[in-house]
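Every protein chain but one is kept in place in this view of the complex.
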Amino acid sequence: MKILVCIKQVPDMESKFKLNGEGNWYDGTDLAWRMNEYDEYAVEQAVQLKDQLGDADLTVLSIGPERVKEMMKKALAMGCDRGAHIADDDFFKKDPFEIASVVAEFAKDKGFDLIFTGMQSQDRGSGQVGVLVAEMLGLPSITTIVDFAFDNGQITAKRELEGGMKAIVKTRTPALMTCQLGLNTPRYPTLPNIMKAKKKELLSIPVSELLKVEAKQETAKMYFPEKKGGGLVLEGSVGDLVDQLIKILKDKTAVLA
Amino acid sequence: MKTLLVAEYRDGKVLNSTYELVAFAEKLGADSAMFLVGSDSTLPAYTGTLYLADVGKYSEFNPAVHKQLLLDVIAREQPDMVVFAHSSYGWDLAPRISLALNAAHISEVVDIVDGVPIVPVCNAKLRRAVKAKTAQMVLSLQGGAFGLENEPSGSPTVIPIDTDTAAQVEFCGYEEAEAGGVDLSKAGVIVSAGRGIGKPENLAMVEALAKALKGEYGASRPVVDSNWADHGRQVGTTGQTVSPKLYVACGISGAIQHLAGMKKSEFIVAINTDKDAPIGEVADVLVVTDLKEFVPALTEKLKNL
Partner (left out) sequence: MEFTREIYWNVGDGIGTLLPMYLLTFVSIAILVVIFMKRIKIYRQGQALDRLDHLPERILDMVKNVLLQSKVLRRAKGPGWAHGAFFWGFFLLFIGTCLIVVQADFTDPLFDVKFLKGNFYLLFSVVLDVAGLVAIVMLGGLFVRRYFVRPKGLETIKDDAIMHGLLFAILISGFVIEGARMAVTEMGTYLAYWSPVGLVFAKGMAGLGDESLRSVHQLTWWFHLLLVMAFIILIPYTKFRHIFTTSLNYLFADRGPTGKLVSLDMDDEEAESFGAAAITDMTWKDIFDADACTQCKRCQDRCPAYSTDKPLSPMKIVNQIGEVAFDKPQANLIETCSKDALWACTTCFACQEICPASIEHVQKIIDMRRNMVLMEGEFPGEEVMTAMEQTEVNGNPLGLGYASRGDWAEDVGVKPLSEDADVDILYFVGCYASFDKRNIKIARSFVTLCQAAGIKVGILGKEEKCCGEPMRKMGNEYLYQSLALENIELIKGYNVKKVVTTCPHCFNTLAKDYRDLGFEIEVENYTVFLEQLLNTGKLKLNSGELACTYHDSCYLGRHNNIYDAPRALIKAAGGQIVEMDKHRAEAFCCSAGGGRIMAEEKLGERINIKRVGMAVETGAPTLLSNCPFCLTMFEDGIKGANVEDKLNVKDIAEVLAERLA
C-alpha cells in the first residue's frame, strides 16, 4: 500500500509575530517552527495504518524553504519511509489552490492508495488544500476525521461535527482523509528511529517543476486586529478588581439585577 | 450583487448557521437565493428562492452528489458569491465547488471591508485581507461573525432539484456526543474554565462562580480533553456555540475554536494572567489577575450582594 502524508511547517502559535516588509505575511525572524498540529495527526494515522498492515510505503511531502526539512525528519522519525521536499521560499505567497495543485501534480502518477493531510494549517487555516488535492486527483475525501478504521480497502471514518456529534462515513481506497484533533495521540519518536530517519531518502524538488497554475487569490494586506471597542483592561489588587468588575456588571449587564 | 447561500441541514433540522448566511447577504445588501439539501417539511425561515434537493434521496452528507446539485444551481443562478458557513459541512463542500467553478475560495471570513473579505491568521493573532482574482467567489463564513439582527422569518419559494451523480462515500449515520450534556445555548450566564485553572480541582471555583451568577459552567476544549469536565460542557466550535448575556472566561487564552463558539455573547469578561492573550480581542473586560485568587473573591462578594 502506498500512502502520502502532506505536512506543513508552521510557527509556534506562542511566537511573537511581526509583519514582514511587504505587509502581506508574518516576518520569519524570532519564530519557532514546528509541524502543523493537524498534520501530526495525519502522520500518526499513516504510521498506525502501516503498523496495522505490516507493509506500506509512506511518503511524507512538505512545501517550503530549506528549514522544513528539519520537521520532515521528525515525520521520518515517526515512521514515514521517504520524504519529498518541494523547495519553495515563496510558499507563503501561494494560495491553497496553487499548493494543492503542486501536491496533486506530485501525486498524480504515483498511485497512492491513501493520502492523509491535516484538516487545516494553524497559520493560514484555509482548510482547503486536502479537499482540493482529492478533487484534483478525482479521489473521494473525508474531512475532519476523528476516528479512522481500515479493513481490506474499506475505510470507516468518523467526521467531527459541531456540538460534539460525529458522522460515520465509509469509502474505499484510493481516498484522502483530512485529520482533526482527537484522531490520535502522535507518538514521540524513539531514538533508534531518529537515527534511522537521518539516513532515509529526503529528495528536494524545485516547486517550479510542479507548479503549473496561477493563484486565484492573494493577500492584500496582513495586520493585527484591533481590540474590540470598550475592551477594558483591569489590573490591580484582587479586592479592587472584584469591586470594579461588580460595578461594571451592574452598569453594563442585566445579570445582577 | 448576487449571492447563493448554501444552507445547512442536520438530523432533520435546518441549522442556525443558515441564518447567519442570510444576515451576511443582508449586510452586503446583496440579492440572494438559497440552496438546501433538506426536506420540504422543515423549510428555513427565508424569503426568496430556495433550491431544494430531497435529503431522503441524497442524504445529509454526500459531498460528490451535493456538489453536483449545487453546481447545477450555480449554473442557473450565476451568483457572484457562493456563501457557506465555515463549518463541517461548509469547509467540506466549498473547496469542491470552488475548484469546479475555477473560483477563489476564501475561508473563515470574519468581515468584509470595502468589499474585501477579512480572515483570521495564526489563531486570530493576525488578520488578512484577501482579494479574489476571479470574478466569482466562494466564501465560507466564520460561525458567529455575522450575527442575526432579527429573528429569521419568511417562507421560501421552493424549486426542487435533482441529479443522478454517483456517491463517492457512504454516510452511515450519526454518533451522538457523549452524554452528560447541559444545554449551554439556553443559559443566560456562562462561566467557563480554561486550562489556566491549572488543575481539575479548581473547576469547583468556576462552578461556584457560575452558581453565584445563576448560570451554568462551561469549559474549553483542553479542559474537556483532560477529562476535567465532560464534553457536554464544552464551548467552542467542537462543542456548543453559545450566546449568553454574560460570558466569563476563566483562564481561557482564546483559541480560535473557542472564540468562535462564544463571541456572540452579549458581554464578555475574561480573567487571565496574560494581558496579551487572544481572548482579550473579544473581551469587553479583561481582568489581568490570578483567577485562583480572584474567582473565589468575586464569588464571595456576589453571594453577599
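For reference, chains read A and B in written order, and residue numbers begin at 1 within each chain.
As a convention for this text, a residue touches a chain if its C-beta (ideal position, glycine included) is under 8 Å from a C-beta of that chain, and two chains touch if they have at least 3 such contacts.
Quantities reported herein were computed from a predicted structural model and do not represent experimental measurements.
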item: Which residue of A:Met195, A:Val233 or A:Ala254 touches the chain not shown here; value: A:Met195
item: Residue among A:Lys8, A:Arg34 or A:Lys50 touching the omitted chain; value: A:Arg34
item: Residues belonging to chain A that touch the chain removed from view; value: 12, 14-16, 30-34, 185, 187-192, 194-195
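In this section, only the chains that are shown with their structure count from here on.
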item: In the complex with chain B, residue positions of chain A that touch it; value: 11, 13, 17, 19, 26, 95-97, 119-120, 122-128, 131-132, 135-136, 140-144, 156, 158-171, 181-182, 214-225, 227-228, 230-235, 238-239, 241-243, 245-246, 248-249, 252-256
item: Residue numbers on chain B that touch chain A, as the complex places them; value: 10-11, 60-61, 63-64, 86-88, 91-92, 94-96, 98-100, 102-108, 116, 119-134, 143, 168-178, 181, 188-189, 213-215, 221, 225, 231-232, 234, 237-241, 245-246, 256, 266-267, 269, 275, 280-290, 293-294, 297-298, 301-302, 305
